[in-house]
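Note sheet for the following structure.
Note that one protein chain of the assembly has been removed; the remaining protein chains are unaltered in position.
This part shows subunit A:
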Amino acid sequence: MFYRTSGQFKTTYESDQALFPIKQDMILLAVILAAMYVVFPMFASEFTFKALLVPVLIYSLASLGLNILTGFAGQLSLGTAGFMGVGAYACYKITSIFPEMNVVVALFLSGFFSAAVGVAFGLPSLRIKGFYLAIATLASQFFLVWLFEKWAWLYNYNASGAIEVRTMDIFGLVVTGPNASPVVQYYFVLGIVSVVTFAMINLTRGRYGRTWKAVRDMDIAAELVGINLMRAKLSAFAVSSYIVGIAGALMVFFWKGAAEPNLFDIPMSFQIVFIAIIGGLGSVMGNFLGAILIVALPVVLNLLPGMLGLNIGSATMEHVNVMVVGSLIILFLIVEPHGLARFWALIREKLIIWPFPH
């Protein structure tokens, strides 16, 4: 009734290939964007920014990067956190070598470093597939974290061995460091995530997306329709690692403020793989749904007893948390193995014909 598509006719290929051919989708997106850009900043507290909104956005971006590689191009990777680290350290070095540089420019430049590293570690994908490739990317994970620890030049020979983000401003507005206001940082992250997401939606529905999906679904057939497998796989590694690198730099510069090498260790790689799988492989929107489930839900659950006036110890709550989130993950995977994005697609299909199912 509310989602009915009858009466929306397309008479040109332009309008048929528009980003949102259905009017209701556009309205829904407009509502979400308005909430993100206007409503949340008006009401959210500092804690909400730091613990909920910014982390969800950053993890969504990292998962989007992984999804390009695993969901669209079908190349399994377990090295996401390592590539995030490359982005973060690259951004750190760029901003310390060129202190005058705009931090956003540095951010987008640092993506190229992680892209280059990603392509280098993507080379084995030309010969191996599936689990074997996953092991190869796992090797990159170990190697990169080791490198962040041992190569002192990367953290400017700090005694602590960690990188710390200094205060930087853009046109007088403090955006990084301890003095930055959470709202400003939130807007920066939101802006960058929006731009990258928009670009990726377009990229995945065009030639590159089709090439990647062709390689994923049947690489031999892809080769025989004239797709150059090497170029397709390496471009997926490059784009994926670029986004993941930006996500890593955002994480350190606009959220955590400082980072030690072990931040980029395997647990984070796995967390991002979970987000991508639960959100839905081969979907852009799924990453956001997955990040809400895996990153935001535990935070909300932690707060819940306090809000309800229950007196539960934080240690107990921690356990309950793990149990609830874990069983939700299993439940969602049983109900819809293709992830939350497919779940939404089914709901939307039902809504389109509702209330007349025939």
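Convention: contacts are C-beta pairs under 8 Å (C-beta built on N, C-alpha and C of every residue); 3 or more make two chains touch, one makes a residue touch a chain; residues count from 1.
Convention: contacts and distances are computed from a predicted model.
J.: For the chain not present in this complex, what protein name does its UniProt entry give, out of "Monovalent cation/H+ antiporter subunit D family protein", "Lipopolysaccharide export system ATP-binding protein LptB", "Sodium/panthothenate symporter" or "Hydantoinase"?
T.: "Lipopolysaccharide export system ATP-binding protein LptB"
J.: Quick one: say which of A:Pro182, A:Gly282 or A:Gly339 touches the chain that got left out.
T.: Per the contact definition at the top, the residue touching the missing chain is A:Gly282.
J.: Among A:Val38, A:Ala159, A:Leu224 or A:Met307, exactly one should touch the missing chain; which is it?
T.: In the full complex, the listed residue that touches the missing chain is A:Leu224.
J.: Among A:Ala134, A:Leu203 or A:Leu328, single out the residue that touches the unshown chain.
T.: A:Leu203
J.: Taking the full complex into account, what residues of subunit A touch the chain not shown?
T.: Looking at subunit A, the ones touching the missing chain are residues 13-14, 17, 19, 199-200, 202-203, 205-208, 210-211, 213-214, 216-218, 220-228, 235, 239, 282.
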